[in-house]
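A short write-up of the structure that comes next.
A single protein chain has been omitted from the complex, and every remaining protein chain is retained in its original position.
Read from first to last, the chains carry the letters A, B and C; within each, the first residue is number 1.
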Amino acid sequence: MFTQTLTPTFSDTDALGHINNTRIPVWFELGRNDVCRLFTPDLDPRHWVLILARMEIEYRAELFFNAPIEMRTGISRIGTSSFTVEQTLHQHGRLGAEGRTVMIHFDHAAKQARPIPDAIREALEGHRIAAAEAAT
Amino acid sequence: MFTQTLTPTFSDTDALGHINNTRIPVWFELGRNDVCRLFTPDLDPRHWVLILARMEIEYRAELFFNAPIEMRTGISRIGTSSFTVEQTLHQHGRLGAEGRTVMIHFDHAAKQARPIPDAIREALEGHRIAAAEAAT
Amino acid sequence: MFTQTLTPTFSDTDALGHINNTRIPVWFELGRNDVCRLFTPDLDPRHWVLILARMEIEYRAELFFNAPIEMRTGISRIGTSSFTVEQTLHQHGRLGAEGRTVMIHFDHAAKQARPIPDAIREALEGHRIAAAEAAT
Partner (left out) sequence: MFTQTLTPTFSDTDALGHINNTRIPVWFELGRNDVCRLFTPDLDPRHWVLILARMEIEYRAELFFNAPIEMRTGISRIGTSSFTVEQTLHQHGRLGAEGRTVMIHFDHAAKQARPIPDAIREALEGHRIAAAEAAT
């Protein structure tokens, strides 16, 4: 499991005084940097081999501007060419949001899915979590 | 069903040359303005009575910067205090993304869900679509 | 002068109840699409020949979520390889923000500025405004 501490920006808030729902996908994308590095170690976008197929987010409690947010990122499913990233955000120890994204190992030139290579599959296994574990 | 035509901004793209996944939730939020107006006709955030509980998006095909995008927004489920908004994005007639959000009629002062008033329920019914209909 | 009507998104607001300052550069970038089309008629990012050198924005009055915003975009200076885009935002007839960006005609492969071709220079001239005119 990867962990990261986020500092909200004022522009992450909205007129209801809390973090806007559209910011969570951006933070989750930041959290997935650690996963993308397993596929593209130098994180150079010209060598990118992943594409996002699906995103789900449950908003559990309001998140606020003025306190750090703990993000956890793990892998809950590994298929032939796709896998599922499971992520959570906690603030003051309380679950604010949890979500998952289905990523596909993808050849951007050929516009085709490709099986996940064994070495990367093993690396992903090292970060495996159950959905429930991330949300606790 | 509500429809809107979107013009992408250069900042909506990413280094893969297409629209970044995190922009779709922002466009869908824009599309829900029409739904929010049924609850808060003047759209004044101080009178806001909705909260977002859940979001799901399926990314079906790449969307690009240099052509308009058609957004459709309808209601696919109406419960006691919650309802589901179903939305799609098409570019050049091709489905690029579809998604749904669960919204809750919510008292922000009391921090509690409230039944959807009958008049608003009727207005929502007027925009009812099947999930399949939006994605066609 | 180009004009466009913007519909704010809820995520454009911040916890002070108004439009967040960081959204104005995004709207101005959208407004410059019309200028970029003079250089790259199909707006294909792979044929892009512009780069942004400088941005200035004056925040004149609060802008709010629940009313349309009128954006005006014109050209206030045309140099050898650079030019200045002058832009304003009005809501309810009141000036909310004005700004300018210095754009450079740029060869992204050679990483070098290039003189603005005569035909484009003439097209830019057709949209020339004085800074004061945009802000009125």
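The rule we apply is simple: a contact is a pair of C-beta atoms (placed from the backbone, for glycine too) under 8 Å apart; a residue touches a chain by one contact, two chains touch by 3 or more.
Note that the coordinates shown come from a computational prediction; the quantities given were computed from them, not determined experimentally.
Chemist: With respect to the chain omitted from the figure, which of C:M1, C:L52 or C:I78 is a touching residue?
Modeler: Here the residue in touch with the unshown chain is C:L52.
Chemist: Name, in rising order, the residues on chain C that touch the hidden chain in the full complex.
Modeler: 14-16, 21-22, 25-26, 29, 45-46, 48, 51-59, 108
Chemist: Residues of chain A in contact with the chain that isn't shown?
Modeler: Residues of chain A in touch with the missing chain: 7, 9-11, 13, 17, 26, 29-30, 33, 36, 42-46, 65-66.
Chemist: Pick out the residues on chain B that sit against the missing chain.
Modeler: Residue positions of chain B that touch the missing chain: 9-11, 13-15, 17-18, 20-23, 65.
One rule holds for everything that comes next: only the chains that are shown with their structure count from here on.
Chemist: Going by average Cα coordinates, which chain is farthest removed from chain C?
Modeler: So the chain farthest away from chain C turns out to be A.
Chemist: Indicate whether more than half of the residue numbers at the chain A-chain C interface occur in both copies; give same if so and different if not.
Modeler: Mostly the same residues form this interface, as more than half of the numbers used are common to both chains.
Chemist: Could you please state the distance in Å, as a whole number, between where the Cα atoms of chain A are centred and where those of chain B are centred?
Modeler: 22
Chemist: List the centre-to-centre spacing of chain B and chain C in whole Å, with centres computed as mean CA coordinates.
Modeler: Their C-alpha centroids are separated by 28 Å.
Chemist: If you average the CA atoms of chain A and of chain C, how many Å lie between those two points?
Modeler: 34
Chemist: At least two other chains touched by the same residue of chain C: list those residues.
Modeler: Where chain C meets two or more other chains at a single residue, that happens at 9-11, 13, 17, 65.
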